[in-house]
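What you see is the complex with one protein chain gone and the rest in place.
Presenting chain A:
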Amino acid sequence: MTIQELAEGRIDFKGQKTADDIVRVVLITSTFLSFVVGFAFSSLMITMSMFALCTVALSLVVLPPWPMFNHHPVIWLSAQGHSQK
C-alpha cells in the first residue's frame, strides 16, 4: 500500500453509499436528541457537548477507510481481444 493510498483512504461504491447514509442519520438524530436532552436538563452545556461528542464519534466511524466499507470491490472484466487491435 502506497502512502498516497493511505492518505486518500478510498472506499468502494457500496461503502460510499453506506457512509453517506450513516452521516445523514447520525447528524440529524444527534441534533434532535441533543436539543431534547439539553432542554430536559435545561443546560446548553449538555446540548453542545453531546452534539460535539456525536460529531467526533461519527468522524471516527466514517472517515477512515474501514474494511466494512470495502466489502464490495469493483470487479473489472479481464482484458480481451488484445491481440485483435
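Here, a contact is a pair of C-beta atoms (placed from the backbone, for glycine too) under 8 Å apart; a residue touches a chain by one contact, two chains touch by 3 or more; residues count from 1.
FYI, contacts and distances are computed from a predicted model.
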Per UniProt, and picking from "Origin recognition complex subunit 3", "UreD-domain-containing protein", "Exosome complex component MTR3" or "Signal peptidase subunit 3", the hidden chain is "Signal peptidase subunit 3"
If you put the missing chain back, which residues of chain A would it touch? 7-11, 16-17, 19-20, 23-24, 27-28, 30-31, 34-35, 38-39, 42-44, 47, 51, 55, 58-59, 62-65
